[in-house]
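For reference, the structure is listed below as structure tokens.
Excluded from the complex is one protein chain; the other protein chains are retained at their positions.
The block that comes next holds chain A.
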Amino acid sequence: MPRQCDICQRARAIIRRPKTGQRICKECFFHVFETEVHHTIVDGRLFSPGDRVGIGASGGKDSTVLAYVMKTLNERYSYGLELFLLSVDEGIAGYRDDSLETVKRNKEQYGLPLMIVSYEQLYGWSMDSIVEAVGRKNNCTFCGVFRRQALDRGALMLDLDHIVTGHNADDVAETILMNLLRGDIPRLGRCTEITTAGDGYMGRSKPFKYAYEKEIVMYAYLKRLDYFSTECTYSPNAYRGYARQFLKDLESVRPSAIIDIIHSGEAIKVSEEVQAQKPSSCERCGYISSNAVCKACALLEGLERGIPKLGISRSAKHFERQAVEPVHFERLREKAHEMRRRRMCGDSNPCTTTSCDDSCHGTTCACTTDDDGAGGCH
């Protein structure tokens, strides 16, 4: 005999919810999932009405569900947000090119403007060429460092107030464990924050901080959302692999453990004497950095000089020569200010108000690009 939903007591239960163990129906699952994300947004005071919010979109399950849920909640609860899809093209053949096709379909499906920034455009290196230069080991360091900065660059090109990413509860719990095991105390204090400062110019947050990965997959499956599901073709991180496997095992012993770890992480207090030092700006590109030269510039220098491993293992201050010069963040910020000023004056900007795959490349829409690649429109 079919079992009734534990929540509405009417419809037939079709899933057992990992987070609570309840057997619930499809509609109730959508309701609780969306409401919990809404609570996260409201309690964390993530946005203000009128904010321009970029959704970091990779085409994977997390960001696809995030885009859908953000659009749904924005309409349902009248957040008054202007939403954008913001993608980073790392240049990984057979992986990112396929997933970006999914993002382009999402753009049509959800009617959201899309901007794609590529490593090649920003730094002159694609991940495929980086792997060719450094080998398969440690290449994730490059990808992670560049992606974080690329998102901020894209956000400035669109003059966004905020970026949201699809990091879920499993990711946060895994990071807490990793930082405990590695003894990374400053990060342990920071990793549970729902909003981080980004480049100091705009906020960056995780509305799915308390959403289980399994439930995100369930949501995408039951809503029949169009997403891309392939692992990156380059090697995964071995140490993180241990933590991930432990978390999966832990979830099978006690499904609520993921949220319990996040509760623990939030409650752990780091001694004040080991708090992170106050970040400053990179003297080359103006990006937020705790050293004189940011990690991205250091890695780029290593790549250009043909000694990429130096960029990973040694402090950036040993480098004297600057090989590549990405657009300075100050210039990006000036452009963003200018765009905002024009918007305030009612001067519409095709790049940010219409959907445009290749905004700032000037190829498929009316927008044009500055010669220096800083984006913005004339």
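Following the convention adopted for this analysis, contacts are C-beta pairs under 8 Å (C-beta built on N, C-alpha and C of every residue); 3 or more make two chains touch, one makes a residue touch a chain; residues count from 1.
Following the convention adopted for this analysis, contacts and distances are computed from a predicted model.
Engineer: Looking only at the UniProt record of the hidden chain, which name from "Cytoplasmic tRNA 2-thiolation protein 2", "ubiquitinyl hydrolase 1", "Catabolite repression protein creC" or "Trafficking protein particle complex subunit" is the right one?
Structural biologist: "Cytoplasmic tRNA 2-thiolation protein 2"
Engineer: Would you indicate which residue among A:C28, A:V131 or A:V327 is in contact with the undisplayed chain?
Structural biologist: A:C28
Engineer: Which listed residue (A:V53, A:V103, A:M127 or A:I176) would be found touching the missing chain in the intact complex?
Structural biologist: Checking the options A:V53, A:V103, A:M127 or A:I176, the one contacting the hidden chain is A:I176.
Engineer: Going by the contact rule already stated, which one of A:Y210, A:Y287 or A:F329 would touch the omitted chain in the full complex?
Structural biologist: Checking each option in A:Y210, A:Y287 or A:F329, the one touching the absent chain turns out to be A:Y210.
Engineer: Which positions on chain A touch the chain that was left off?
Structural biologist: Touch with the absent chain occurs at residues 6-8, 19-22, 28, 31-32, 35-36, 39-40, 43, 176-177, 180-183, 185, 188, 210, 239, 242, 246, 249-250, 252-254, 256-257, 259-261, 263-271, 274.
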